[in-house]
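A short write-up of the structure that comes next.
The chains shown are only part of the set, and none of them has been moved.
Going by the order they are written in, the chains are A, B, C and D; count residues from 1 in each one.
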């Protein structure tokens, strides 16, 4: 059967600050500028979840997108939406929530729950002008 | 000369919570749900600023969009971008930062600085699925 | 209190054909061309619902957008999504489902359920290149 | 019959410079900056054409959008697409092609050809961050 990649886009709105707690406040300000605002700022994030696999002969699907959406909602979006990424999220404890660190943390949470098919890419949009891609490497 | 309306879109990223300090925590939770998260959440806001007037015979402009952008950056975006709308913004002191209250507050700050032409509409997008319009009434 | 208009966007996917049953098949083909295909075609529709009113002093809202979304989902989207607009929808019985007729029919169904505030505009996108607006006139 | 407004979006790509030939080069540079580059720059323009009227009882249309598109293609897009707005367009002779002047000139060319219904609005996007509206006033 042909190998196809299916992608589902989901959204969440969250507050964060880019901050490394092992650095001084002055170092954080020098490194991260306005993104380090101690009172937080926030974004409308868009997450694209890509799953690859053979097309199932019975369903014609690689994966049921409704079921995939439910998994991503439960494991990821439900934890992140309308939350503070530095304070509120169990799977981000101790993580400086840059987009790069976020996408890797989301992969680790989500990857074991994706089946059938294989999680092959996550794309996380922080604004309409910047996004990060992670393929599990 | 014909009357034309010109619109400039600008963006800012901010944290907020929807919260009425004159209500109890339980009342705030009942009224605002997850939007009341005490640890904040945030958005990529888009602001559309519309100015109407006659076309200037020399420039062919209603208003120089570069000059308009500079005014909006200085008076509005520079105050709001990468900030906490409940804590950090002088012109939002005491304002519950719903989109409705934000757009009215932005109008009051911006309106005296718009010239030539007349500020006729503000549109504020909070997410790609909801926005508010205010025409100064 | 200032008068603000709030807008919520919602989506539905539906099949339809543009067809006037009081005309002959030849007349329908001449008038509507490929949009009259007897085996149907379809669209991803986007509906923008605009409600105007004074900002409530307690909530800071014109209308709770979550409650508005629930009303539109129940009265409109739930009837139209993944349906055939010529065959499946009670409130479209006998209606030739052009965008113009759709937006007026949706208004009539939705208008009595909008409160607080007043339904002031519906915009219905049929494709990314065409949409219709109705203000209840 | 209800009054509905239908809108069709069309695109054209063109070169231009913002330039007032009755001013000196130094005055043009001072007024228009980089938009006055003598070697031109260009844009992907999007034009939204809005026509209002009663819904026709036979067709269910305010205006046949295919026929409207053909008129706009012939009268406007065909004149502007892949052209230089300062040099190549008969109906822009002597016009400084700011967005404001463009939208008024397009209105004058297009308005007599719109029927049934009445041309009620043109929106011209020059970039994704600025657009002008004209309602024939």
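Criterion: a contact is a pair of C-beta atoms (placed from the backbone, for glycine too) under 8 Å apart; a residue touches a chain by one contact, two chains touch by 3 or more.
Every value quoted in this text rests on a predicted model; they were computed, and no experiment measured them.
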For a quick check: 4 copies are placed, so what copy number does the complete complex reach in this file?
6
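Everything below uses one rule, namely that only the chains that are shown with their structure count from here on.
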Looking only at residue numbers at the subunit B/subunit C interface, is the share used by both copies over half or under half? Answer same or different.
different
Computed over C-alpha atoms, the centroid farthest from that of subunit D is that of chain A
Using CA atom averages as chain centres, what separation in Å is found between subunit C and subunit D?
28
Approximately how many whole Å separate the CA-defined centres of subunit A and subunit C?
34
Residue ranges of subunit D touching at least 2 other chains are none
Thinking of each chain as a vertex joined to the chains it touches, would you call that graph a line, ring, star, complete, or other?
other
Looking at the whole structure, which two-chain pairs count as touching?
A-B, B-C, B-D, C-D
Touching residues of subunit A toward subunit B in the complex: what are they?
11, 13-16, 34-35, 37, 39-44, 81-84, 87-88, 127-128
Which residues, counting only subunit B, touch subunit D once they are in their complex?
2-10, 50, 55, 58-62, 65-66
Partner subunit C, residues of subunit B touching it in the complex
18, 20, 23, 31-33, 96-101, 103-104, 128-134, 137
